[in-house]
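Here the complex is missing one protein chain, while the rest keep their positions.
Read from first to last, the chains carry the letters A, B and C; within each, the first residue is number 1.
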Amino acid sequence: MAEITLKPTPCLGGVDLRIGAIHIQERDDLALICVAIPQEGEAAVADALLSTWDLPMPAPQRVSTAGERSALWGAPDQVLLLAPRVPERESEVAAALDGKGYVTDQTHAWVILEVSGPGVQAAFERLVPLDLDPDMFPAGAAARTALEHMAAIALRLEAERFLLLSASSSARSFLHALTTTLSWRAELSPDG
Amino acid sequence: MRVAGGLIDRSRTVKFQWNERWMTGHPGDTLASALLANDIRLVGRSFKYHRPRGIFSAGAEEPNALVELGKGAAREPNTRATQVELTSGLYATSQNHRGTLGWDWLALNDALAPFLSAGFYYKTFMWPKAFWERIYEPTIRAAAGLGRLSGAPDPDSYAHGFLHCDLLVIGAGSAGLAAALAGGRAGLRVVLADEDFQPGGRLNAEQFEVDDQPGAAWAAETARLLAEMPRVRVMPRTSVFGVYDHGTYGALERTIGGGPRQTLWKIQAKRALLAAGATERSIAFPQNDRPGIMLAGAVRTYLNRFGVAPAGRVAVLTNNDDGLRTAADLRARGIEVAATIDTREGGAVVATRGRQGLREITLASGKRVKAECLAVSGGWSPNVHLTCHHRGRPVWREDLSACVPGGALPPGLSVIGAAAGTMTLAATLREAHLAASTVAEALGATQGVGDPPRASDESAAITAFWHVKGQGRAWVDLQNDVTTKDIAQSHQEGFRAVEHVKRYTTLGMATDQGKTSNVLGLAILAEVAGQSIEQTGTTIFRPPYTPVAIGAFAGRARGKEFRPTRLTPSHHWAAENGADFVETGLWLRAQWFRRPGEAGWRDSVDREVRTVRSGVGICDVTTLGKIDIKGRDAAEFLDRVYANAFLKLAVGKTRYGLMLREDGFVYDDGTTARLGEHHYVMTTTTANAGLVFQNLEFARQCLWPDLDVHLVSVTDAWAQFSVAGPRSRALLSRVVDARDLSNEAFPFMACTECTVFGGTPARLFRISFSGELAYEIAVPTRFGDSMIRALMTAGEDLEVAPYGTEALGVLRIEKGHAAGNEINGQTTARMLGLGGMVSKKKSAIGAKLSEREEMVREDGLSLVGLRPVSRAVTLTAGAHFLAPGDPADMAHDQGWMTSVAYSPELGHSIGLGFLKRGTERMGETVRAYSPVRGEDRLVEVCSPHHIDPEGVRQRG
Amino acid sequence: MRFSALKILREGLTGNRGWTPMWREPEPKPRYKVLIVGGGGHGLATAYYLAKEFGETDVAVLEKGWLGSGNIGRNTTIIRSNYLLEGNQPFYEFSLQLWEGLEQDFNYNAMVSQRGILNLFHSDPQRDAYVRRGNAMILSGADAVLLDQGELRKMCPFLDYENARFPIQGALWQPRGGSVRHDAVAWGYARGADSRGVDILQNCEVTGFRIESGTLKGVETSRGAIEADKVVVCAAGSSSRVMALAGMRLPIESHVLQAFVSEGLKPIIPGVITFGAGHFYVSQSDKGGLVFGGDIDGYNTYAQRGNLPVVQDVCEGGMAIMPMIGRARLLRMWGGVMDMSMDGSPFIDRTHIYGLYFNGGWCYGGFKATPASGFCTAHLLATDKPHPTATQFRLDRFRRGAPIDEKGAGAQANLH
Partner (left out) sequence: MIINHPLLGPRDASEFVYKGDVALIDRPDGMETSLDEMHDYLHLRDNPAGEHQELWYHEQGDRSWLVVTRNTLTHEITNVALARDVARARGRSR
């Protein structure tokens, strides 16, 4: 069956749309790799991340970034690495860690949307339960939460630019929640 | 009628309909002020006696002027006209009358009032017994109730929102505005919410001055200043309805100009100041409920804020100085004040006339005075409601004749202004300013707060006066028609605790929650009981402060969006290929795939089953929970959470695992595969995926915190397909790259990581739910759609076909595999015939308690197969088993049918079930009795493994 | 005083001056044969049946607040006997039968309204489970009807058949189920017990037990010590607190259940409707309010109040099946403290302390049980044997491995 090769389909077909002043774009170019930190292995993992990619271990609810790679705090014994998607990403990370952490590719468990434009933070008041005040949640902050009964990770790239991650299986419902929120915002405040 | 002045925009006219009549008002009007401007006095009917009623107040406390707003599906019953912002085209009708508003047949109740006193219904309607449901109750119900729901789905949308602030100020009257201003200047994040569309509170209703400006102008100016502060958010039309734990406040915003109809905000506030003002109350005197009898403060509101006089001739009845201001303000506008009756000078009203609108009052002296409006002030009750939402009780203050916040307030909440019992303006402004400054200081704000606004204190002296004794009924609760006599009778019958009085008389239980009547009722009860108001106590306030639409609480979680929908990776392909979908938990799964020419679902399912039994079929099984388990101690961990042994599972092997709850009942089952030295992947049932994960986390963090084991849920990461049937190996050999799939090289229960179709990573398991030679193959989710298409292409000549959940069910029932119908949380391993799997050599979760005496009884239930004695008969699930000849009752119940299917291979209906001593009863005939379905069948007990009992096929 | 239409007529004509107190307000006596701790539904019903059925009138009910202030006064009033398991079903059917004759029995109109209860189902497995349950009901003498979607539509045209996330396929209907005016139940039992000589002592909190070598001698209360031969604790949400005074730990946690009532509406909902794919059940009160509820908040509490997430969850459930209620307004929300047991089923049993009995673990379903619970508790007190319909409500059932777990949720109180 050499003639068949499998092609990946973006969870939301690579959605790219504007609602009012706000832009939603599926980021199907990113990989998400979970690194579990063994008991008493935090220093070793931190070391590996730093020496291989210059990535400091992120503090809780924060993202550390080096070049095109970022590390998100996931749990007390877990870091999530976000990097451009290439097929060998998981093995690259595994090689870098060389057994110091347990590596699991989570790319396909999540859909990633980038949401940007004036008024995003205000629009998110009707969607995201987190306190997104820039003092509390500056660029480089990331947190897991739930919205409209769906698990989500919100990551702030800039003042008005966020990544939202949610489960790939319910990506459509997630997008629906997001677009409704943004259209309300557009109706209530057309200029963002 | 309109008089000069007010905050309405007279340059524009707004047209609206009242009871099908077009009328006009102005922007800035409420429906109530516009009705009064149009000289409408009769607006509604009371609950019990259907007494004619008019507008009584000018705010949230309104008991009488409830209307149906809008028409068709948008009809909104019980809407307080006093809070409805007048908009162009607004459509409102009166409610709760049979016949017209003016001629209501149910007003007959009023004539029967002596027989309808408090609690009369508890003492009658008992004979004849059968009449209650058939006659009495339907009659009572039809008469009761207020407005009508449309019966159609609410056409609007509602949002939920989340706000976080340092300081929440509830109410934007003088107190709230001054507090928000100080907080805003200090640099705090402030939310200022007011349920009115116009900030200012009483300042808009009075002729006071602040900072040498008219109060209303100061309020408007201050609101504008606040709106310009970047960290302050001014929220008009937003009522804070409830105080929940740890600084969470519920607030409802009515949005205008687009977006959702309403937004339900959860406000998380470090501190809150309640500046909710006070509510005026009435005085009980005979026939005090007529249209035209209004609160004195409301009369001022209509006059000063809306430029409306409720009538041309107004009398004033008051027990305090505030009421006297009504007379003064009326006179200032040239309205005739027919009488000013001050109870402190011995004045009283002893009778009134005018059935559909007040015409005349009789004074204590016997003098009759013509008046179309009587403005009554019995004093003001601070709006303490929100301070009681944590079940605190207010305290009585004799000097104010009012309850003020007391006891333990919700943490973080303080009270200012009239809500705190500070009844005069200058004092309120100072108090508010100080309170906000204190908050700012406590939260570490460093900017200055400025000076408090200046004003002078008005006089607010009061001497309690509650009711005028005399002939005729004197109303306390206008909406629910509770009179002073009802309260007395309640006491007489032993209902003496204030909460008993409430429940027996329904005092304060109407849509206004007794905002104007509770304190009056208490005072009357105290008098009847011969005790102080303090001893009498109050009933408890509960959220919401004002009623909130159910739709708003639900937000957008309705219709198809009630819960998220999870789609399998092959969903689109399945939809293109004739699938019907079924909800399994949050997932939508293909139930079967229709093909042209198939008459019904059974045809499709039978075909799919046959395909798996004789060829090869594919089913998307992504929905099963998948958990990657990694770590040095992963094996040890698994051995503790599964009842059967897991320590010795070799790399490349898969094992069926039985998971018990700690109480020894079966929790979940699935397979766990060992993909590497420290790497396992566990599958769970679709339904329990989340719960199992949670329990495993509990075990890992709380029970054995030092085991090195890590869990990652990968359910959504892998698209997993079952490839089942004798030709499955042939198909997969074309799919999997460079791997020998022969029985020797890749035997039953083998597993491996591999690649497919020239390089896509995959996981392959040789496991079987159908009992056939079968595999499950997983690829990363985004490849799932491509994968199903590729599998179908690759297997075309093998006549591969997809199968759905229904065929999956048939296959497993034929094989006697337990699933959700059998593993329902009440099942032991023994019942499933898996008792032997529970290892006695370790103390795995659930092992110990699975040994309890009643769970190991010899005569317990066990899983059996069933087939109809008469093979043509169809079995249905849920039937109970009875021994033939036994009576059909609980005492002779012997179990039940859990699952059924039509077996295309056997050509008849088959079932699984739990039967007492089942395993010993093979070949026996029992009754499968299902009276709710009208069925009674004879079935033969057999092995649950209807097909291939030795399991030869899956190993082949 | 006997209540009747005639009596009302007479009183109405004479200014309603002749009504007398429904119960006395006696001082506690130093000693009673039987003390009942808790003046809620179960305590009062126990007193009533002790006096009426077993001739025992040397009884006092000790209530720490005003009678009926506990869960009897704050529940959503649903009665039904649509249980599945043999430990439960006959008991609840017995209770339903007692409801059916209650008003005539105690001459008080508690408005037992058998307008039916519908349990909606949304999937085939759920239908099968309801068939099994319906059959169990019929086997124990109750009534049950399986409705398909068409039949259900006729009864409830307003349900969301077209657009529901979890399609409404049909319902299990118990026509004899319904609702009752909850407060009136407490009042009716209190009046019936009082008139037979039982002392109802309000504002009388039990603060301790007198136990001598394993035998109960009496109780301490906020109104003084009282001696007794037998004491039964019917303290519902306070069960653990009261039994702790006797040194006992129970398989019970206290949790809050919230309930809600809307503003009054003209009749729109027949009987009781229960959502099968979310947490929501509703009926309409005689006054017109939609009385509804859902799941417990889920954390231990004695606070009689809950939080917003559950309010939202319940309203979501309501909107999911009947989107017409979107514009009905929620008028009041409150909470009651539930005695959640480890299997969701109750206890009516002796304890290891001679003379001390326990009635509790009713979770959110004890209102419907009130008559039978009172009857069976009275039976146990009077005969020292469990009533035939209540033989499995034993405190040792977990030790023996015989939980009565209708939901199959296992030994975690907040999952029932």
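We adopt the following convention: contacts are C-beta pairs under 8 Å (C-beta built on N, C-alpha and C of every residue); 3 or more make two chains touch, one makes a residue touch a chain.
What you see is a predicted model, and the numbers here were worked out from it, not measured in a lab.
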{"item": "Contact set of the excluded chain (shown chains only)", "value": "A, B, C"}
{"item": "Which residue of C:D143, C:E253, C:E316 or C:E406 touches the chain not shown here", "value": "C:E253"}
{"item": "Residue among C:L102, C:M342 or C:L356 touching the omitted chain", "value": "C:M342"}
{"item": "Interface with the undisplayed chain - residues on subunit A", "value": "60-61, 74-76, 78, 129, 143-146, 151"}
{"item": "Residues in subunit C touching the chain absent from view", "value": "240-241, 244, 249-254, 298-303, 307, 309, 342, 398-399, 411-414"}
{"item": "Positions on subunit B where the hidden chain makes contact", "value": "244-248, 266, 268, 390, 408, 411, 633, 636, 662-663, 690, 694, 697-698, 701-707, 842-843, 848-849, 851-852"}
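One rule holds in what follows: only the chains that are shown with their structure count from here on.
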{"item": "Multi-partner residues of subunit B (each touching 2 or more other chains)", "value": "160, 266, 557, 561, 563, 565"}
{"item": "Per-residue overlap in subunit C, given as positions that touch at least 2 other chains", "value": "none"}
{"item": "List of subunit B residues in touch with subunit A within their complex", "value": "157, 159-164, 189, 255, 257-260, 263, 266, 268, 556-557, 561, 563-568, 586-587, 622, 628, 630-632, 678-679, 706-708, 710, 712-718, 734-735, 756-761, 779-787, 790, 793-794"}
{"item": "Footprint of subunit C on subunit B - complex, ascending", "value": "47, 74-78, 114-115, 117, 120-127, 129, 132-133, 137, 140-142, 144-154, 156, 158, 160, 242, 244-245, 248, 250, 264, 266, 389-391, 485, 489, 492-495, 497, 499-500, 503-504, 506, 510-511, 513, 542-544, 547-551, 553-555, 557-563, 565, 582-584, 661-665, 667, 820-821, 824-827, 849, 852-856, 876-880, 888-890, 893, 896-899, 929-933"}
{"item": "Subunit A residues touching subunit B - in the complex, by the definition given at the top", "value": "1-2, 4-11, 28, 34, 36, 38-39, 77-78, 87, 102, 104-110, 125-126, 128-131, 133, 136, 148-150, 167-170, 172-174, 176-177, 180-181, 184-185, 187-188"}
